[in-house]
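Okay, here's the structure, questions in a sec.
The complex is shown incomplete by one protein chain, all other protein chains being positioned as in the whole.
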Amino acid sequence: MIRFLLRRTVSTVLVLLAMSAVIYVVFFAAPHDPAVLVCGKGCDGARLAVVRHKLGTDLPVWEQYWQFLHGLVAGRSFDSGTDLTRCAAPCLGYSFQTDQPVLQMVTQRIPVDLSLTVGAMVIWLVLGVGTGLLSALRRGRLAERALTALTLAGMSTPVFLIGLMLVMLFCAYLQWMPFPSFVPFTDDPGQWAANLVLPWLSLALIMSAAYARMTRSSLLETLAEDHIRTNRAYGLSERRIVFGHALRGALVPVVTMLAIDVGQILGGAMLTESVFGFDGLGRLLVNSVNQIDLPVVVGVTLFAGFFIVIANAVADVLYALADPRVSVA
Amino acid sequence: MSETPTVAQRPDGSEPGSEGPDAPVPGREPSGPRPDRNQVWRRLRADRAAVAALVVVVLLVLMAVAAPLICALEGQNATTFHNNLIDSATGGVPIGPFGGASGDHWLGVEPGTGRDVLARLVDGAQVSLSVSLGATVVQIALGVLVGLAAGLGTRTVDTVLSRAMDLVIAFPSLVFAVALMAVVPGGFPRPLLLMLVIGILGWGQTARIVRGQVLSLRGLDYVAAARLTGARRHRVARREILPALAGPVITYGVLQLPANVTQEAGLSFLGVGVRPPTPSWGQMLASATDWFQADPSYVLLPAALLFVTVLAFTVLGESVRTALDPRAKSRLRAGIERRRKRPEEAQA
Partner (left out) sequence: MKLLEVADLRVAFDGVAAVDGLSFDLGAGESLGLVGESGSGKSTVALALLGLHRGSGAEVTGAVRVDGTDVLAATEAGLRALRGARAAMVFQDPLSALDPYWAIGDQIAEVHRVHTGSSRRAAHERAVQVLDRVGIPDAARRAKSHPHEFSGGMRQRALIAMALACSPKLLIADEPTTALDVTVQAQILDLLHELRAEDGMALLLVTHDLGVVAGNTDRVLVMRDGRAVERGEVAEVLGAPREPYTRELLAAVPRLDSPRERPDGPKDVLLSVTDLHRHYPAPAGGTAGWRGLLGARAKLRAVDGVSLDIRRGETLGVVGESGSGKSTLGRLLVRLAEPTSGEIRFEGEDLARASERRLRPLRRDLQMVFQDPVSSLNPRRTIGESVADPLRVHGRSGQQLKAEVGELLDRVGLRPDWYQRYPHELSGGQRQRVGIARALALRPKLIVCDEPVSALDVTTQAQVIRLLADLQAEFGLTLVFIAHDLAVVRQVSDRVAVLRHGRIVELGTVDEVYESPQHPYTRGLLAAVPVLDPAEADSRRAARAELRGRERAAALTA
């Protein structure tokens, strides 16, 4: 088990490194000169050179990347010519636009995405897995149709469309609630939840389709396996067969899928955030893209990648733990 | 194990309903017995949902292709402002019911600018369909190439390409797409850029499917037999392996298309899609958020169109899948392969 974890960690670190290199090179080798943007209007050549030096963009790309990595691991200093700014590890640099540390900008936004993910996850698990189980166990026209409808709707509706419709219906037309805005959990848990209901619902409605589908097919597949026939041939009741033998195997792929989905959404639910005007990682990315604020773009992308790589690793470990046949020795 | 278990491979196998010893053996190869083209067509035609979806898709494509014609017929275009049709006192709400619909502007005008909604919708259809079709082509082409290379190449090539597939599939493609939009010079044509970005970030799943197919085909005895004839490698690949890939690739392509429509709309919604004044559905929806109360029809029209487009392509894709391989259960009814990674459309 330890060896398995070790191997998984090593490969995770390697993937993260590769990803950061790709991201960095793509963004900093781009034809824009960020210094021109930072320098602003009426900028002369001498000042531009100073700005370039301060941003570090006068160095070759690989050297910039090395400094970036160094900053991540051991911190780095920025030299603006007159004074020295020390940026402690893990250092993602400073925003071109606001001069704020990127790490701080990113970590400030995380509670938004965390709130979004956790609540939505609970709803989509209950709704998705519940529908999936029900339709697998009570095979009838009604359950079948409900599942088909849910799946079709989930597959055909972009999340921002559902969000828009919900807001339009409940906030603009029926006026049951005000337009949502994010309230931190620590400020007022009640308001936090009330404002998050619509975002949660729109995310969960989309996601639950996939979970219903997966749960149903996985359970049906397991129920068709030979060892279930053995259970039947030895007089076990259906309830015992489903809950004792079939469900565990059937839920393994659902759990691994969950880990990956959570990783993806934590890394920025851009569309949901945009519809509801929440300032999460996704909106941060969109805004910095529009302002060509490269350190922030790189920082957010790196964080999103980080969540996904970690989620994949977690999914693998969960899979290995759940299935005795996967060799973890 | 180095070899396949050799002891009594096909034990009795007297499944209920199977016939005598001299009866045909049911096919068990990965892509099933040779599907008859006419049969596929017959199955599709018998599927009412498929026919309906096909009709909708044809209408949508006609609408996109005939966009200039429709505009000419209405006598409007997508970019002309009509300040006289909006009420400047309310900030630009169209004058008249249903978003200012009239004999001149059949579906009304855009709040704030007074541009013709119908013209913007049909032009938007053009953008949406061409971008997603192009992106699908890029995805399939890249996916097939990489998948073939991984499946037919040496072990090292396979390892490297497989890792790349994992990475591309796991990658937050929407995040990366948005980020990429920031670094490409402004002069680059946006629809082409969208096409490429969506395509380049989305080939992983196709490649994985193709690789899996190639690997399982490569192990089959008939491919070994073809090698034994003394035929060259590419002849074996062309004759024995490539034809078997067509079914899965077509199926996946048709299912990928609606996901790409969604992706394009999402990027435009975030303001990093096509640049104004080129219209797109996502953009219209984004600007509609300010006009919920004053002009609901302006929200509902692009929303409905987007929904219907994605729905029609999805239903069609599912039907094609079932028609090509009736034994594989439909994704709608039963689900998809185990340990799946999320499809694009679920991306929040």
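For this structure, a couple of remarks:
To keep things simple, chains are lettered A and B as they appear, and every chain counts its residues starting from 1.
Throughout what follows, a contact is a pair of C-beta atoms (placed from the backbone, for glycine too) under 8 Å apart; a residue touches a chain by one contact, two chains touch by 3 or more.
Everything quoted here is computed from the prediction, not taken from an experiment.
The hidden chain makes contact, of the residues A:Thr85, A:Ser181 or A:Ser237, with A:Ser237. Summary of contacts with the chain left out: across B:Asn38, B:Thr156 or B:Thr229, the touching residue is B:Thr229.
Chain A meets the missing chain through residues 3, 6-7, 225-227, 229-237, 240, 244-245, 248-249, 323-325, 327, 329. Mapped onto chain B, the interface with the missing chain covers residues 1-29, 32-34, 220-222, 224-233, 235, 239-240, 243-244.
As a convention for this text, only the chains that are shown with their structure count from here on.
One inter-chain figure worth recording: chain A and chain B are separated by 23 Å, centre to centre, where each centre is the mean of the chain's CA atoms. Residue ranges of chain B in contact with chain A, taken from their complex: 166-167, 170-172, 174-176, 178-185, 258, 262, 265-266, 269-272, 285-286, 288-289, 292-293, 296, 299, 303, 306-307, 310-311, 314-315, 329, 331-336, 338-343, 345-348.
By the touch criterion given at the top, residues 15, 18-19, 23, 26-27, 30-32, 144, 147-148, 151-152, 154-161, 164-165, 167-168, 171-173, 203, 206-207, 209-210, 213-214, 216-218, 220-221, 253, 256-257, 260-261, 264-265, 267-272, 274-275, 282, 285-286, 288-290, 292, 294, 297, 300-301, 304-305, 308-309, 312, 319 of chain A touch chain B in their complex.
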